[in-house]
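Starting off with a structure, shown below.
Missing here is one protein chain; the remaining ones are kept as they sit in the complex.
Per-chain numbering from 1; labels A and B assigned in written order.
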């Protein structure tokens, strides 16, 4: 068996690992938030989910949508749409040998912006709080993509 | 050109490769399932998709939603929400030098739980079948995230 510890001794890669694990865990928390609101507000998407609350027509009334649940779901989808590019581009960027302090600045800004985005979406805070958080995360990912395409384009 | 076979001779990484390829292929199958139900039930989201079934007003009646199609789409989105964290955290976990048997146990549980989740969602099986499958996959991903953050935090 080959020793892989080499990759994990690289500082940039270790930092990427920590920040990515944190932001993906935060994204997974959105599933729990959706489940929490669905159960406390009795708002379900599937008949089998509310079978315990009554039979037949009685249960069907829980098959509805709710502002709060839809808000959490939009925040979750927005996370997916933004964290997937960060995951791919950030991984490749980490392996391209960037400067350590520049890389950590990118990761910190992204993770901070996405956590603030969730807070701004769920509170909800007035705009442009959420829009700014979105654009900071977006800009960080584009900055990493730009560096990758500028220095290592191979088509 | 550098030889990369080193990485692919690592047992944990090879196991991660196989399980990830299987679960991503399963997720891609959901697109086919959606297309199958859309075509057999004639339920479409875009006017151009049902142009072959009639012209003008005749075609518009196929622009509707259907319980079965929406169920497959929810299962697909739930896959995305859970497989993306597994992909990122699992890759980093595989590179962090875990014990082989522990790692394989994680991968097997996750892949088994997600396949069972799809079966429970599409059949549909009564709850708590789907909820349990969801939480097993969720727990596996958190267990890998916990190990990464505990042993290699670098902020």
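Basically, a contact is a pair of C-beta atoms (placed from the backbone, for glycine too) under 8 Å apart; a residue touches a chain by one contact, two chains touch by 3 or more.
Remember, predicted model here, so these are calculated numbers, not experimental data.
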| item | value |
| --- | --- |
| Given B:84, B:113, B:133 or B:148, the one touching the chain that is not displayed | B:84 |
| From B:21, B:102 or B:151, residue that would touch the chain that is not displayed | B:21 |
| Among B:31, B:102, B:123 or B:151, residue touching the chain not depicted | B:31 |
| Where the missing chain touches chain A, by residue | 6-7, 9-11, 13, 71, 74, 77, 80-82, 84-85, 87-89, 91-92, 95-97, 100, 121, 124-127, 130, 134, 138, 141-142, 145, 148-149, 152-155 |
| Chain B residues that touch the omitted chain in the full complex | 1-5, 7-8, 11, 14-15, 17-22, 24-25, 27-28, 30-31, 45-49, 51-52, 76-77, 80, 83-84, 87, 91, 108 |
